[in-house]
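To start, the structure itself, in structure tokens.
For this depiction, one protein chain was excluded, whereas all remaining protein chains were kept in their positions.
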Amino acid sequence: MLAGRIRRRRVGGITDVVLSALFDCDRVVYRYDAVIAVNGVSLSVQAGTRVALLGANGSGKSTLLRLLDGLYYPDSGSISFDGNHLEREHLEQDEFAFAFRRRVGLVFQNPDVQLFNPTVFDELAFGPLQLRWERERILDRVNETLDLLEIGHLRNRPPHRLSGGEKKRVALASVLVLDPEVLLLDEPTAALDPRSQSQIIDLLIGWGEGNKTVITATHDLGLVEDIADYCYLLQNGKVASEGKPEQVLCDQALLASANLIHAHRHYHGTGISPHVHPHTHPHSHE
Amino acid sequence: MHIPDGYLSPATCAALYAGSAPFWYVALQRTKRLLNTQMLPLISVFAAASFIVMMFNLPLPGGTTGHAVGVAVAAIVLGPWSSILAISIALTIQAVFFGDGGITALGANCFNMAIIGSLSAYAIYRLVAGRSAIESPRRIWAAALAGYFSINLAALAAGIEFGIQPLLYHDATGAPLYAPYPLRIAIPAMMIGHLTIAGLAEMIISAGVVSYFQRAEPSLLRSTAPGAPSSAEGYQKAGGWRTTRPLWIALAVLLVLTPLGILAVGSAWGEWAPEDFANPAMRQQIAAASGQATPPAAAPQGLRNLASFWTAPMPRYAPPFLKNPAFGYLLSAMAGSGLILLVFLLAGQALQRRAP
Partner (left out) sequence: MKSFVERTLRGLLTTAEYAATAEQMAISRGALQRVDPRVKVAGILGLIVTAVASRRLAAIGGLFVLALILAMVSRIPLGRLGVWVWTPVLLFTGAIGVPAIFLTPGRAVAAWGGIVLTEPGIRGAAFLISRAETAATLSALLVLTTPWPWVLKALRIFRCPLVMVAILGMTYRYIFVILQTALDMFESRKSRTVGVLAASERRRLAASTAGVLLSKSLLLAGDVHLAMRSRGFQGEVYLLQDFRAVAADWCWLAGFAAVVLVALRMSF
């Protein structure tokens, strides 16, 4: 069962089945006061795919995610989800808002922004409460999600007593509790130690199987091949390149100009040699 | 100047909770209308930040340090009503969770610091800043004065609350049950600390933060600067009858309750007529109200000279044509309040005609 809408089109008497995009951005522009954060971005995301938005800080990828989540409204251009325009008037109507919020979840980069309730349990219950689920259903679902992410022992903890990795898992849980079809992730591995990073990645890969759509914004190139089938490279609010990960990651010059990799020199044995690495990729040499 | 438990009688505490309630209600309504879905995160986070700023040790002239409440900053950035809310929340958390200020005294502390503080700070800031530009140094002065005077008004209120305790509440031996110092000691004691140390601390934080915002974040000062396009304008217009109705109702209730004054036995301290000094029954009352000090045999010379200077239209709150004292009280209360309200309404009209 595909989440995207199936449109039937008559072309010369033959009926074609065409899959429309789940997310469709058409020349979206967004400004923060005088700064243009997103400068005419057009992209589309099919249901069930895994997409990466690559870019350094300031490239507009976080803003784009928030636009996709209907938190910001484009200054010009349009964004639609499953055929519906994400506009202020639509999202102020409870019916549309609840349906959309249930289907699409955004995990923010800074967990302190996302964990605004006094305890972990309250945090997970927040979404379902807003969507007006019944009490029993909420309790069941919250317990289920706590177990799924193995954070049941943290249920009564206040967020400031959680480690970085635990906070990230709670943040994820607070979104997964609604059982969304789409997950938007803003730098999911930022500020995490390597072990927590791999735990989160495993979780996401596991969750992503089975027709879920995942859109990840990141500057961590080492992550991309694990979590995405298609990438968009963003630079100064524009799409500089797109394609499969292998293709996009080949273009070293472009990656360097987008600030995603840097060139440096270091010792190999007794001699110095130049290297080009993505910044966060640990490496060792024999 | 957080008042702990035990300094104010339950009746005083209850009265101050009751007095704060209409302001809290109006503050909540206005803030909801102004901020909508933003209210919850904005007020919470600002209250949390205020809590932390209240813990700063501010360096003061003379090498001392002091703490500020920051109520003027809140009023300047958020506007008076949201400031009442945010500061009350910070005070509540201080009192309940950190034991800084009493729980029974929370109503009093909110009334003094959050309510009197916010409203007076806002009024003084607007008055002094006028229509000057956001970056103008006049606003720094306005903030400094707003901080200084608002905290001193709050301290004065607290001093009065302390000072009336021994008058009203003492046990059989005459021991004060709550704050033990009368007004003539309580008020100077409170004011000395605040006219100097605490007032300076408020001045420094208010002026300093406004100065910082002028340089770094001028948009934060817009909402209380008229002339700038902002939601603050809608704030003032969105008010009107509906949101101030609770205040009117509270005033009406207080008016109706004024006849309770008759229940007070004896006469108020210091409000005696010259002939009372000759009347033995009155002399007993005077002595009882003055800690058993014997009153002079005759009225003091100054009192006799000035007593006939002014004859009130409604002497002893009893209009001459009314026989029923309770009704007389009520009528006097209404007349008095009515006059005060009229004065303020006229003043408000005059000011409005000058400002946009």
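A and B are the chain letters, set down in written order, and residue numbers restart from 1 in every chain.
Convention: a contact is a pair of C-beta atoms (placed from the backbone, for glycine too) under 8 Å apart; a residue touches a chain by one contact, two chains touch by 3 or more.
Just so you know, these numbers come straight off a predicted model, no measurement behind them.
Taking every chain of the complex into account, the chain not shown here touches A, B. Screening A:31, A:102 or A:238 for touch with the missing chain picks out A:102.
Residue in contact with the omitted chain (choice from A:79, A:178, A:227 or A:248): A:178. Considering the full assembly, B:213 is the residue among B:23, B:149, B:213 or B:277 that touches the omitted chain.
Contact with the chain not shown here comes from a single listed residue; of A:138, A:170 or A:221, that residue is A:138.
Touching the chain that is not shown, out of A:113, A:205 or A:256: A:113 (per the contact rule at the top).
For chain B, the residues touching the chain absent from view are 4-7, 9-10, 13, 28, 32, 36-49, 51-53, 55-59, 61, 63, 65, 70, 73, 77, 85, 89-90, 92-93, 95-99, 102-104, 166, 170-171, 173-181, 185, 204-205, 207-209, 211-213, 216-217, 220, 291-292. In the full complex, chain A contacts the hidden chain through residues 66, 69, 71, 92, 94, 97-98, 101-102, 105-106, 108, 110, 112-119, 122, 125-127, 129-131, 135, 138-139, 156, 158-161, 174-175, 178.
One rule holds for everything that comes next: only the chains that are shown with their structure count from here on.
One finds 51 Å separating the Cα centroids of chain A and chain B.
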